[in-house]
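Every protein chain except one is present and positioned as in the full complex.
Labels run A and B following the written order; every chain starts at residue 1.
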Amino acid sequence: MSDIYYNAKENFAGVIERLMGRYRVYAPVKQDRCHEFAPLRNAEEADLGFSNTRLSPKGLFHPQAERMFEYSLANDDPQAGIVKEAQKDFSPRVVLGVRPCDAKAFDLDDANFNTETIKDPWWVRRRETTTMIGLACDSPCSTCFCTSMGSGPYDTAGLDVLLVDAGEGYAAEVLSEKGKNTLSVTSGWTPVTSAILPLTHKKKAAEQSVGIAFDPAAIAKKQMLELYNSPTWEEVQFACINCGACTFVCPTCWCFDIQDEVCGDKGERLRLWDSCMFPLFTLHGSGHNPRSQKTQRVRQRFMHKLKYYQDKYNSGPACVGCGRCVQACPVNIDIRQVGRQMAAQTCSQPA
Amino acid sequence: MNNPYLPYPVRIDSAITETEDRNLKTFKLVFLNAQDEKKFAYTPGQFAILSVAGLGEIPIGIATSPTEQGFIKFTVNKVGKVTSHLHNMKAGEIMGVRGPMGNWYPWDLLEGKNVVIIGGGFAFTTLRSSIVYMIDPKNRSRFGKIDVVYGARSAGLLLYKDELAEWEKRSDINMHITVDSSSDPNWKYNVGFVPAVTKQKAPSAENAYAIICGPPIMIKFTLPVLTELGFPPERIISSLEMRMKCGIGICGRCNIGTEYVCKDGPVFTLEQLAGLPVEY
Partner (left out) sequence: MQPYSESIREAAKRLLLEKRVDAVIGFRKGTVPFMNEPFLARTPEQADQLVWDGNCAINLANYLPKRTGSVAIAAKGCDSRSIVIHLLENQIRREQLYVLGIPCQGMTDKRKIADRLNGRQVLQAEENGGKVLVSGRDFEQSFERAEFLQQNCAICTHKNPVLYDELLGQPVEEQQIDRYEQTSKIESMLPEQKRLYFDELVQPCIRCYACRNACPACYCPTCFVDESKPQWLGKTTDPTDTLTFHFLRAFHVAGRCTDCGSCERACPVGIKVRLFTMELEKQVKKLYGYEAGMTQDERPPLDAFRSDDPEPFLG
């Protein structure tokens, strides 16, 4: 189903207000010198003229700190020590203005959180109750490489609606039943049948302006252990300071820690963003640490994203080319460069 | 939707110190809700996540066999924040269990085969589960010869000493208990490292599988012995230890290559391990 509608930009504050009447709406909001996704308090806060947010919107589904459970530890409480579900708000939400790269990232994350046998209840419920209204990218950044990773500035993966800036207004491509239902609470949309051609040109122009990084298929074809044992990791790892900034800004990094925190006679079990970059990530209780060396940790991040994920799910890499890690890394370790090295690695055997 | 992070509430029925250094305790746990025990149906080789509210969670191998009804047992080594607190907990106190987790020893492949079990130190827990399972009257006829080599640094550090002595007396299982060294003149069993005793007892590899669990150094020196005896990599089975948090293949911590040790393992054959990075 691919119906396309048009609405004037001057109507858009009204569109957002209507959405806010029925949903909790999250959109890019200007904060100091950058944008972040935040719950809208009024329609004017939304700034769709942004390029992309500094942190990825993964916090909307997988917050930095999530209260999983709570429990009492009071001596006289018969329920003490019994872990209970914490109240959550799963009322419907709209994420407005998400870029196609980030939307696709959530599809990639689904493979981890939503499997046949095990489902992460909070992730799955949030995904079910959230409508993703994306905004196509007309000015990709120099650090973007979405097209190399199987996404693109006008890609529709993971979206319920795709908005395209059409000058005086927005064209909206409805991609799912959920998207149709959400848009129907707003007004001012007229169906578009012809005059799509200029938009097709814009799409092509945007795609062509995205830099080419490397071919993940070339990495998929290589033998895992040969890539793993490559001597080039020594060189890649030197600059890394294991700061974790890359993993925290990345939309396809999901690793987390589970911690209990207690205050008085009440406590909660939390899930917190963690990073394979941290030395203590794999530390055993016995003191043994399989990734005690920085080289091993640096290698793990790239191998997991660009090789293991491809092998495990028979799909593309766990990277959408948003370029945030390239921008955030304080020592300029560039995943595009590492990917190129991996793709060029000469291997004696095929995968 | 079932929440795989939510523990079943259990009560500590007993907490018994196993070893002379007091670092290992076996906890017998009883489910507060009868239906939770049914949901917890497990197979030897699996582990569970023990949850202590206010402290945290730990992944521990299940020491009981599903043939033992009404309770589950875990033998816990005291190493850190959660285990130290757990060691101070007493019968009657409430905690939680999530599971069962992971895969199990390949019982379908072991049908009709001889089974050689090699264990060291406190890695013997899921091996106890396996032994109790196999020698249960309902199951014994499904398997051929059973040989067990189990050793610890000293007699006081062996787990399940009473049961070991019982099994030693049986004719349907060959127990080779050993200690690294002993100054006890009444010590009835073997003296020597596990790899050496394995070589000495030389269990046949014909129609046999080997299950090996123990400290890395023991495994390192026992593998060549098994290979020499004729066990091919696909018939040597091991269970990996790994730092875990969620136990259900989501948090990413136990990832090795394409596998999550908690979900795709912890049981792997040597052949499978050969295809993975050595990050364990």
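Methods note: contacts are C-beta pairs under 8 Å (C-beta built on N, C-alpha and C of every residue); 3 or more make two chains touch, one makes a residue touch a chain.
These numbers come from a predicted model, not from an experiment.
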Touch criterion as defined above, residue of A:G244, A:P290 or A:G339 at the omitted chain: A:G244
Chain not shown: contacting residue from A:N42, A:Q79 or A:S142: A:S142
Of A:D3, A:D110, A:D265 or A:D334, the residue in touch with the unshown chain: A:D334
For chain A, the residues touching the chain missing from this view: 31-34, 51, 54-55, 64-65, 139, 141-143, 235, 238-239, 241-245, 247-249, 257, 259, 261, 270, 272-273, 275, 278-280, 326-328, 330-334, 336-337
Touching residues (missing chain, whole complex) on chain B: 80-81, 84
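One rule holds in what follows: only the chains that are shown with their structure count from here on.
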Inter-chain centre distance, chain A versus chain B - centres from mean C-alpha coordinates, in Å: 39
Residues of chain B defined as touching chain A within the complex: 1-7, 9, 32, 51-58, 77, 79-80, 83, 93-96, 216, 241-243, 245-246, 248-253, 255, 257-258, 263, 275, 277, 279-280
Contact footprint of chain B on chain A as seen in their complex: 68-69, 71, 73, 80-83, 85, 112-113, 115, 118-121, 124-125, 224-225, 228, 254-260, 262, 267, 269, 271, 274, 276, 281-286, 288, 290-291, 296, 300, 303-304, 308, 311-312
